[in-house]
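Showing chain A:
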Amino acid sequence: MLSTIAPTNTWYLVLAAVLFGIGTLGVMVRRNPLVMFMCIELMLNAVNLTFVTLATAMSDINGQVVVFFVMVVAAAEVVVGLGIIVSIMRRRTAATADDLSALKG
Partner candidate 1 sequence: MLLAASLNGPDIPWSHILPLLIFLGATCALLLLGSLIPSWPRVGNAVVTISASVAAIVASVVKWNYLHWHKGDTYIADAIAVDRFAVFATIVISLAVVGASLLMSAYLSRTDSEGPELYALFMTAAIGAIVMVSANDLVVLFLGLETLSLSLYLLAASNRRREESQEAGLKYFVLGGFASAFFLYGIALVYGGSGKTSISTIHDSLAAYVSIHKTDAMLLVGIGLLMIGLAFKVSAAPFQVWTPDVYEGAPTPVTAFMASAGKVAAFAAMLRILTVALASRADDWRPVVWALAILTVFVGSTMAVVQTNVKRMLSYSSISHAGFILVGVEAAGHMKGNGLNSSMAYLAIYTVLVLGSFAIVLALSGVDDSETSLDDFKGLAKRRPALALAFSVLLFAQAGVPFTAGFVAKFGVIKSAVEVNSYAIAIAAMVAAVIGAYLYLRIVVSMWMEEPTSNNEIVIARPVRYVIALSVAATLLVGIFPDLLLNAAELVRFAPK
Partner candidate 2 sequence: MHVSTLIANETAAAATHATFPILSALILVPILGAALVAVMSNRRPEWVKLTATLFAVATGGMSIWLLASFKSHEAGFQFVSQHDWISAWGISWHLGIDGISLFLVVLTGILFPLVILGVDPHHDEKPYLAWLLLLEAGVMGSFLSLDLFLFFIFFEIVLVPMYFLIGGWGYDKRIYAATKFFLYTMFGSAFMLVGIIATAALARHDIGYFTFDLVKIAENASFATNTARWLFLSFAIAFAVKVPLFPLHTWLPDAHTQAPTGGSVILAGVLLKMGTYGFLRFGLYLFPAAAVWAKPAFLTLATIGIIYGAIAATMQTDLKRLVAYSSVAHLGFIVLGTFAITSQALSGSVMQMVNHGISTGALFLMVGMIYERRHTRAIAELKGIQAVAPIFAAAFMVVMLSSIGVPGLNGFAGEFLILIGSFQTARWWTVVAATGVILAALYLLWAYQRVFHGEPDEANSSFPELKAREGILLLVFIAIIGFTGLYPKPMLSRIEPSVNKLITHVEEHSTFKAPVGKTAPTETTTHEGGE
């Protein structure tokens, strides 16, 4: 019975949207910069899923190519981001995002 119901592309897209939302939420509620960063990765993955799904839906390989590039971007971003985080954390261990608020107003 269940097997007759095939998940359509929309299902995937909706799932991706949900994932994106969770990622968004995470950036806002987590204080550890590393975890915030992970949440951004969640968002990127949601996009990737969307691209792949759309590529299938449209029978267009370009959607998958984009995912490839996004992964490169994600990698580079991680390197840079972690570099910045490390350089901060080396000086101020256990600093949360909330602690970095000297600039304001």
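FYI, contacts are C-beta pairs under 8 Å (C-beta built on N, C-alpha and C of every residue); 3 or more make two chains touch, one makes a residue touch a chain; residues count from 1.
Candidates were picked such that all candidates are chains of the complex that A comes from, given by their letters.
Remember, it's a predicted structure, so these values are computed and weren't measured experimentally.
Participant: Given that all of 1 or 2 sit in the same complex as chain A, name the one that actually touches it.
Facilitator: Of the listed options 1 or 2, chain A touches just 1.
Participant: Can you list the residues on chain A that touch candidate 1 in the complex?
Facilitator: Against candidate 1, the touching part of chain A is residues 13, 20, 23-24, 27, 33, 36-37, 40, 43-44, 46-47, 50-51, 54, 57-58, 60, 62-63, 65-66, 69-70, 73, 76-77, 80-81, 83-85, 87-88, 91-92, 97, 100-105.
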